[in-house]
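Remarks on the structure that follows.
For this depiction, one protein chain was excluded, whereas all remaining protein chains were kept in their positions.
Here is chain A:
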Amino acid sequence: AGAPLTDTVLPQVVPGADSSARQLCFAWGPAEVLVCETLFGRSGGSRSRCLAGAAAWALTDSVAGTEDGAPSSSRVFVVRRDQDIYIQTLRKLFNESHGIFMGLQRSEEELAGKSRKTQLVQVSKNYRSVIRACMEDMHQAAVSTRDPALQGQYSTQVSILSAMELIWNLCEILFVEAATAGPLLLRLLDWVRLHVCDVDSMVREVLSSESPSKHKLFWNVVDVFVLQGRMDEARHLLSKEASANPTSMNMYKILDDLMKKMPVPSLSNTQTLTELELKWQHWHEECQRYLQDGTFASNPHMESICKILLGDEDAILEKKELMTTWYHFLVTRLLYSHPTVKPMELRFYAQSSMDLFLGGESSPEPLDMILMAAFEFEMHQVIKECSIVLSNWWFFFHLTDLLDHCKLLQSHNLFLMHVIISGYLLFFFCFGSNMREFLLLEYASGLFSHHSLWQLGVDYFDHCPEYGRVYLELHIERIPLSTEQKALKVLRICEQRQMHEQVRSICKIMAMKALRNNRLGSALSWSIRAKDAAFATLISDRFLKDYCERGCFSDLDLIDNLGPSMLLSDRLTFLGKYREFHRLYGEKRFPEAARLLLTLMTAHIAPCSFWMTLLTDALPLLEQKEVIFSAEQTYELMRCLEDLTAGNPDKQKFQDDDIETTKVEMLRLALARNLARVIVKEGTVEGS
């Protein structure tokens, strides 16, 4: 399973970027890097260097994965960091693990001690089952596609996912569950059984054949079972062979008995380690006796099994092909020679097992190094090595987060780390902030760069104590607001987090859009939502301008229903009230209409620029058969008119403009006539 990982070790070269002739410069984005060629020639050995925030990042001169390049002499390249999120099937991984991640953050500190550990192990298992489900989907996709390139891509992903699961499972045993001597071996056996699948097809073939004991691979399968500690299955197979060979019945019986009696650690606390060791010693001596007195000498297969039971390294190593990996060898070796191995002793056996297994023929691959680091309990090394070979932020972020919740990373607040991610070599110093935070920010930024996974990123930023908020603020503003519904979703995210600045900006963008589309009503509701008084004023002015031009209101349904939001801006209040005046007038409630009209001016609700229109609106009221304005009101109207004509610094305008002059004259005349009528009327009323 280790092989494909080597393929992902980078760096690669950006096609078209000639770093040998020109120096390149970089600008770091949240999930992408801009690379451009500079005018400077290359001076030997110097490296581009850039600073970003608290972290200093240096870059190798070649980077990986390109999108496009502009065909000019000085070119800019967009380099995408995390390609994995663009693979359709993996979206399941991101979405489903988001749910698990959120559950883990919620569960924080609720439980203590043992039940907390059980909970964390369950979380770890949930993560793994998501990886496995993805693997199955990916495998299905690989099988069902006819495109060989795609098939290759899927198969690569299957191998990567399977390696991820292998590493995760081991970390779960060693770090999350922190299995102790005894149970540790059982867990490692499960781990090997689950992941060494290369022999599965052989086992199936033999078991399904008509008479397994006649099959040429029969003994291989028995060996596989023994090597994996699957004693019951091995004994079952052997019993078939025994019944076919009555002559060697006794030999079979003895071997069967040895296998049956083999003491194994138990998960329950019923036996102590000392008891186990004692029993094991006895059993070991018994095996030794049978081997020495040549009980199995007539059957080399059974003799070799007996040697394996005795933990004979050479005998086990002879079955190299059946184990396929050094870590299988390690676990088999532990099973038959050190069943009560303690966690801290693992490192010695692991190292020697790898050396023995590889035997200097081949050098360890990246996956081997990761597993070795895990056996050595070098957690940071595991994460570092993973980041070098897996171009996938998902894995090491979620693993780191889980380990952080196990309180395993907390003593490392200051460290220097170098990672290669998709081919960039990064050195970063983390002062004060920890690795979890760094990885979280990177992972969430990657999600935000995706067309539709950005929503998941929000929750991740929320759990980033130091910079999460700042990152979210920067990212959320870049989400394209294609529909109002999407805008509402983004807005909800911002409102829930009291991101007032972003709320305002989103509403403003939407209000501007609506305004451009001549949807004044929508524009107004957006500015009301943002409580943006200035913009509400702007829109109210557009309404009033429309009214002045067309002589009627548009969007009455909205203006008539402003409710309390009318108070948002003075201009909006005026708009609402002015519309109310028109309604009263339309309903022939003249005295109320007149009173409202006057208040609009005297209380300075109406903007000065609009007074002339209001006064003109008063004209028909002044001309009514019945007297509407009282003497006092008429005086006030007159004062308004004089204020307007006198107070206007732009006096010329009135004199130049014939229509305006005529209007003023008409108003004066009408006011005078009204005054005359009202004096007569009021005099009559008072006199009578």
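In this text, contacts are C-beta pairs under 8 Å (C-beta built on N, C-alpha and C of every residue); 3 or more make two chains touch, one makes a residue touch a chain; residues count from 1.
One rule holds in what follows: contacts and distances are computed from a predicted model.
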Which of "GPI-anchor transamidase", "Ciliary neurotrophic factor receptor subunit alpha", "Centromere protein T" or "NUP43 protein" matches, in UniProt, the chain that is not displayed: "NUP43 protein"
Touch criterion as defined above, residue of A:254, A:509 or A:558 at the omitted chain: A:558
Of A:521, A:591 or A:607, the residue in touch with the unshown chain: A:521
Residue of A:451, A:550, A:588 or A:625 touching the missing chain in the full complex: A:451
Absent-chain interface as seen on chain A, which is shown: 88-89, 91-92, 95-96, 98-99, 102-103, 106, 451-452, 455-456, 459, 482-486, 488-489, 492, 496, 517-522, 525, 528, 554-558, 561-565
